[in-house]
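Supplied in structure tokens, the structure appears directly below.
All protein chains but one are shown in place.
Should a chain be cited, it is by its letter among A and B, assigned in written order, with residues numbered from 1 in that chain.
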């Protein structure tokens, strides 16, 4: 249920996820893309097809920022319930809840969407990165 | 205020709480019950009396899942503000905030309830488990 994970591994994974939302929400599109491997995949029912590779992931994050600016609102990816389901030396599986919270200028904040993410991680020269993320939306249960 | 806790202990506790919500929300009733000790107690003002022991906790989690299915909605236990108030070799006290977030199929997500939990933990052969959880609801302050 709660597999033993080395404190060093858990610290590195918590930092990866700690950084990630700040990067996309703060408009650092390429740095967000680099939390994924060079061939990283982002699979979400909110988008017509998977986004794959650093270039496409960067463009995806830039579109996200541009659309928020166009609507004059701030969107946050609120991450909770981070769980390292399994972790070896080079591979790990991570689950978390991810809420989308949007605030139009001068208006109340709103919980737009509750999702879960299941990520495959690999460990390389740059530390832990996400090889594949699968997003599931609570409003579209399977 | 922020007592020093060994990184190994904090990692194990973070993993226990990381796992727990995914277990009950994902329908793994018995595995959720096993995050409590064999004589574990769950005390909440949302239910008429305490739930005690692995069998009763499993049945409790099964009912939770069945009711969500019957309403065709997904409910998440969103855990934040995890704090290990004190930790010895075999006993620990943990506090956290726990939100109930529900999403009916095809509809917006909704924050149903904000609660706090105060847990007594014991460390045994299976690692850290919850001996007693007390839930307090913010809409019923004392």
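Everything below uses one rule, namely that a residue touches a chain if its C-beta (ideal position, glycine included) is under 8 Å from a C-beta of that chain, and two chains touch if they have at least 3 such contacts.
From a predicted model like this one, the values you see are computed outputs, not experimental measurements.
Undergrad: Among A:38, A:56 or A:79, which one touches the chain that has been omitted from the display?
TA: Only one of A:38, A:56 or A:79 touches the chain omitted from view, namely A:79.
Undergrad: Given that one chain is not shown, which residue among A:22, A:63 or A:90 touches it?
TA: Within the whole complex, the residue contacting the unshown chain is A:22.
Undergrad: Would you indicate which residue among A:59, A:101 or A:122 is in contact with the undisplayed chain?
TA: In the complete complex, the chain left out is touched by residue A:101.
Undergrad: Tell me, which residues in chain B touch the chain that this view leaves out?
TA: Residues in contact with the chain left out: 1-7, 10-11, 14, 80-85, 95, 97, 99, 111-114, 116, 138-141.
Undergrad: Considering the whole complex rather than only what is displayed, give the residues of chain A touching the chain that is not shown.
TA: Output for chain A: 7-8, 10-12, 14-16, 18-23, 31, 34-35, 72, 74, 76-80, 101, 103-111, 127-128.
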